[in-house]
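Report on one structure; see the data block that follows.
The complex is shown incomplete by one protein chain, all other protein chains being positioned as in the whole.
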Amino acid sequence: MKPVKKRIGLIVNPIAGIGGRVGLKGSDGREALRKARELGGKPESPKRAKEALLRMASIKHELDILTYPHEMGEDEARECGFEPIVIGSIKKGETTSEDTKSAARDMAEARVDALLFAGGDGTARDIYDAIGGRLPVIGIPAGVKIHSAVFAINAQSAGDLVMMFLREPAELWEAEVMDVDEEAFRRGLLSTKLYGYLKIPYQDRLFQGPKRGSIAGERSSMNGIAEYFAEEIEDDYLYIVGPGTTTRAIHERLGLPKTLLGVDVIRDRQIVASDVNENQILRLVCDKKAKILVTPIGGQGFIFGRGNQQISPDVIKKVGKEHVIVVATGHKMASLGGRPLLVDTGDDETDDMLSGYIRVITGYRQELVYRVGLGKCF
Amino acid sequence: MRNERSLLKQNYHAAAWNEPIIMQMGRKGERGILVPEAEEEIKEVVGDVLSRIPTDLRRTEPPKLPEISQPQVVRHFLRLSQMCLGTDLNIDIGQGTCTMKYSPKVNEYLARLPDISELHPLQDEETVQGILEIIYKFAGFLSEISGMDKFTFQPGGGAQAIYTNACIIRAYHAARGESQRDEIITTLFSHPADAATPATAGFKVITLMPDENGYPDLEALKAAVSKRTAGMMITNPEDTGIYNPRVREYVDIVHEAGGLCSYDQANANGILGICRAKEAGFDMCHFNLHKTFSSPHGCSGPGCGAVGVRDYLEKFLPVPVVEFDGEKYHIVYERPFSIGKVRSFLGNIPVVLRAYAWVMSLGPDGIRDVAEVSVINNNYLAKKLSQVSGIGMSYPKAKCRLDQIRYSWEQLRRETGVGTEDVRRRVVDFGVQSYFESHHPWVVPEPFTPEPTETYSKDDIDEYAEILRYISQEAYVSPDTVKNAPHKSTITRIDERILNDPKKWAMTWRAYLNKRHSWDSQGQ
Partner (left out) sequence: MARTRRQVAHPYIPNSVAKTKEEMLDEIGVSDVSELFSGIPNELRFKGVLNLPKPLLSEYILRRHVEGLLSKNKSCKEYLNFLGAGCWQHYVPAVCDEISSRAEFLTAYVGDTYSDLGKYQALFEFQSMMGELVGMDVVSAPTYDWASACSSSLLMAARITGRSQVLIPRVVNPEKLWHMRNFFRSTVDIEVVEYDHETGQLDLEDLEKKISSKTAAVYFENPSYLGFIETHAAEISRIAHAHGALSVVGVDPTSLGILAPPSEYGADIVCGEAQPLGVHMNYGGGLCGFIASRDEEQYVAEYPTFLISIAPTRRAGEFGFGWCTHERTSFYKRERATDFTGTTQCLWGISAAVYLALLGPQGLRDLGESIMERSHYAMKVISEIDGVKAPMFSSVVFKEFVVNFDAAGKSVRDINKGLLRHKIHGGKDITREFPELGNSALYCVTEIHTKEDIDRLASALKEVLK
């Protein structure tokens, strides 16, 4: 019996990465784009998309590529020798984020096996807005801003990942979608928000083939962390719990609900308040004993200042560094490749206080002592 | 003519007997060996003994063992042995951290003499004076080599030895009323057993990450120590082959905090006679006699993790210990502070015997030669590999590489899509053992870790380097050849997914018979 061909959706955000070389922070918004073009910016995404596609050349005949016209994938696919099935329509040379969204929706509708996209945080967010976690996605990093954890290490790896995904069914894993908080941005603050989670095929290049970690292993280390935390939790302390799947596992262990994208406060193993903002936290802490529980958010290893800004410099200062608890699976820590954890709270004094070394709980009675660096430049 | 000899064994092919599983062999009624039947007189006296077993405890169905004649059993296992690439058969440079060196045949001969193989571990000490003398004297050798004061050979392998050291640390603090010390510090590039076994011994484990040059982060250590520090358990040189020259500072920091320091010297090949645990300030250490001291690895044991401690920790050693009163050797059990037992009896003593004979054959100069030559071999291989495309050395700035080096195929993978697991399968096609990549996690991407011990000649190393050079070239020209390897092995690629699938895995033939229908979709 001839196996059914797998279908991969391909979306290239044709302008992603255009601002990078010319010193702009992203290409979202018409004005920025115009400026980038004026300054002679060239998009990164076509090149990166092709790098990924070339990697898949050897299985050309084993899959169908479903894509949008022209620069949104068709051109790249053809240049790499694929014969894509082209759907949808665009205004050539004038695509917007709406096109990315409709492409994603069409591909979900067409039930492709996975969606390969080239772009940056904005692109990831568009896809998330359009289809949520309906499809497994693989991100080709091509944008200026890459805070989201949905991207492969580089374009080639994204291609390899598609190959792997086609050969054997992969388990799916939630990865953070992060982007600049536009509201905050308009107020003159550069702040990155956690928007949600996309599903990516779980890949583990840190372990040898058959010993490769699986999601069960990842869950198991999360459970270990949760178990350890549940043993060590102290009464009378307020715990300010940041967003993330690892902190969610701790809440699950305690039998409490967790706001996945927001900050919750617990005390004596009970929820005190859910999805709180900075002011609410400050009011709750007041003069009480408190601890902060966070996990690195996104692909860069930020523990403060990306996706959990509710835990503000004032909150951190009030609680104190010695009461900051960082949790992360060993796999997540290893995937930082030796780079430090980062803080960028927007307040230099707080950042300096947090930098240095911090203990990270990675499993049941397992900890790392890990470097914390300043994340401003990221 | 040697220069014209091709370095590559291009025409090699592994034995591929396609042997059946033994459970499929033989015919009903065949016998491989007959058991000595009890004499008639005995039978007459005791009668039908089996009828005395309570009915519900009698075996009704004979075990479904195969029924095979002796020649077929011999042939089967000889064929299996031919499909196993022992160190004696190949240039076993690839299995770094394992110290695959030559195990002298004369030592094997000695270890199989009835004067050791037919000793019962509970024999009266009067009747084992010879072996006790060897144990005692060899402990003395290790004391000299390490600077530690007392050794035990009870642990059956490296992991069990590290566990023993963790137990000693626990007992030490308990004896001082400091049981709150419940944290062991280790480093990411120490052997994983330095983290796993203290956990079994009840400790919290704190791991230090490497700094940008591959050394354990000294500042992190300073941040890690506290009143809860029980000890530090590390290797040096680490897994990466990097020797940490500031090790004494690390030890001092832990000592100042009140902890003990345990030196994992499973593999000490590069520093024998060069530097010792004592001068670096360690309180305890262990050597793997099946690595550095040449006892064969036996498909993973029997081995021996010899544990050595300073005099102030002697009383905690597992029981029994061997003592000498000037005339006779004694097996001493009365030791109130002992951690008890980690393994039955005295451990794998034939391993100690082989190691004893090995040291006796080398003497002080020979031991130093072992270190020097293995370090020369390693640096020579490094030189050769630096000329191979696609290979990078981890942490190239770290200066002192002793007996092994962790390399990376990351560049090769980026440029060709061929990664370390592919190369690992491909080397087998040239008649060498699949290499060791790295312990987990793979902080060095696409890793491999060769360790050319003193066993390998210059020609051997040249051949090994040539194999890697050839495969690298192949990866650039026809990557699929490497990706689909092996081509000349005993078998073709295994479907590894089954190994993690509860519906399909089978650890016994009987389980396979139950599950084989679920394999159908998988090409069987």
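Each chain carries a letter (A and B) given by its place in the written order, and its residues are counted from 1.
The working rule: a residue touches a chain if its C-beta (ideal position, glycine included) is under 8 Å from a C-beta of that chain, and two chains touch if they have at least 3 such contacts.
Just so it is clear, the structure is predicted and the values come from calculations on it, not from any experiment.
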Would you indicate which residue among B:315, B:343, B:413 or B:483 is in contact with the undisplayed chain?
-> B:343
Of the listed residues A:17, A:159, A:224 or A:243, which contacts the missing chain in the full complex?
-> A:224
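Simple rule for what comes next: only the chains that are shown with their structure count from here on.
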List the centre-to-centre spacing of chain A and chain B in whole Å, with centres computed as mean CA coordinates.
-> 40
Residue ranges of chain B touching chain A (in the complex, touch as defined) | 195, 199, 203-210, 212, 217, 219-221, 223-224, 414, 417, 421, 437, 440-443, 445-446, 480, 496-497, 499-500
In their complex, what parts of chain A are in touch with chain B?
-> 55, 58, 154, 156, 160, 168, 205-211, 214, 330-331, 334, 337-338, 356-357, 359, 362, 365-371
